[in-house]
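Only one protein chain is missing from this complex, and each of the others stays in its spot.
Let's look at chain A:
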């Protein structure tokens, strides 16, 4: 099987030559028509008809304690109820993406809302009513719900996405001696992914073989997690997840609903559907941690950073040592001889904390980029100028070269287009009626990741190609860019390509997470196609590099042979695998960008409304200008939510996630999102992957929220360091006369 290990840069490829002209084109989504005509079903909408049973989850009414008894009698006698599943071995919530399987309760309650039982009935309504009749008796114990209170007990976690501590030079000393200093603490709350499609699974056994329709991001890992939770071999499990209504990290680990559906389907010998209610999606899947972040920057009077420190505290439930890599970007974004980046993890009796879109950057850059703005002001420097003065030429952590880095270009391009030069450095300089107008910017960076990924590409005798991989499309555009890649490589128009995804029976891919999907899965298709091209070249009697494929025709020298003729009734198939290699180790790889934002802050009420926003993004080769733009827009909107509205409130008396529905957990709505603009700098980073593209899906969110709060400061002189900047916090500053010069 052709495998490419990413040890060094490839030279020019067919993707550069662009014979078919597909790569980079703003093509519509491959599955777009299905989606807008309602023909791309959610997991729950599969397997209709006779014999299907419905399960509804029963959750814990307290956050900590021991389950004494669960009374299921009433539920059992309720009409339509078939079965009530209880026991110490039920999954409590979603699996950690890197975990073997979901945690189990073991007779204990670990957080408010934990899964305790599943009521199964002939209809969803009967199951839901049955679930309300289950009563739980528990011995309640005092729990820990407040990160601030637990901060002194926080521990050094084992290495995760990054080491907990990164240090260089003597930070404390350099900071103490710095001519200009900033020392501020920022807070971000817990957040919930809030994908459109709630978690759901439909499980059916045939003999010892299990099929599960569900909505998940990492088919390979999720198949193994599900098998492990059930105590069976992974090859007995088939997961199907062709269309996914959003994930944002909330579907990286297998959800409890999939495990429960499979468990109970086996017990009752019927297919079972389990959907979490919207409230339960908030309560029993996972959340983004709350954070406390202390940022210290020391600089010379002319604005050169001599010391940069980013110490952070986050939370997770007992026994889970995943920590949010908050300081990921602080490691490499700015120069400075003396550096200290630390992560501490506190135990809370609250739902598991896990990855949510741009884990690390999404919250870490709020603090860092806010601090950079504050420091620029102290130094009397323009925020962009301050960043430019601290542009490193190598990774400041270990002096390794950058594979590519265009941060300054992003900032300059953005500044020019946004009209940055008209910005008044002084807050409260612009007012229109009751509205104070300000603009702000922030840098964006997202560490680039690559993951092992395989795909099969088949050339059918009729000259069509089929791409097969268990890769997922969580709304990101995977279908489209994989079709474009195969089409470009094999010289076929889009309508000659079929892409099959989201099926664990297909070659295992990277899955969708960490913005690695397009480069990783795309490369596997590239590699498979290269193998096919070799074989086509042999048939043409030429060297592969002398073969051009375009519009279904093979061209070598002055010979042109239609593919169909060349194949002569034979199908060709190849599987390609990409493996990360030394290129990642020898170079520092990241995507970069710059966000610009204009806000209006109401001088009476403290309400903030974003008026316009621009992000300039650089992520290597852009594979599809339209889906890439959409990814950036989505990230920017996440940024607006992070800055202004999103907060999963934990009741610090009892651990209840208070606002667990979409009415009160405020994601931005259309009216909060004005005209957004995205400019993509189309570059190539050949060290990143054979696709020469870097991660893009999470770049748009990284730093975006800081551009918003920096703009708030510029508008009204109120610096909110406790996210989100809801009107009560801005109002407090306004009422105290904040920023009145």
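Just so we're on the same page, a residue touches a chain if its C-beta (ideal position, glycine included) is under 8 Å from a C-beta of that chain, and two chains touch if they have at least 3 such contacts; residues count from 1.
Definition applied: contacts and distances are computed from a predicted model.
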> Per UniProt, what's the omitted chain called: "Xanthine dehydrogenase YagS FAD-binding subunit", "GTPase", "Tetrapyrrole methylase domain-containing protein" or "Ring-1,2-phenylacetyl-CoA epoxidase subunit PaaA"?
Replying inline: "Xanthine dehydrogenase YagS FAD-binding subunit"
> Which residue from A:7, A:161 or A:659 sits in contact with the chain not drawn here?
Replying inline: A:659
>> Just to verify: which one of A:668, A:690 or A:703 makes contact with the chain not shown?
In response: A:668
> If the missing chain were put back, which residues of chain A would it touch?
Replying inline: 61-62, 79, 125, 128-129, 132, 434, 604-607, 609, 645, 649, 651, 653, 656, 658-661, 663-664, 666, 668-672, 726-728, 731-732, 735
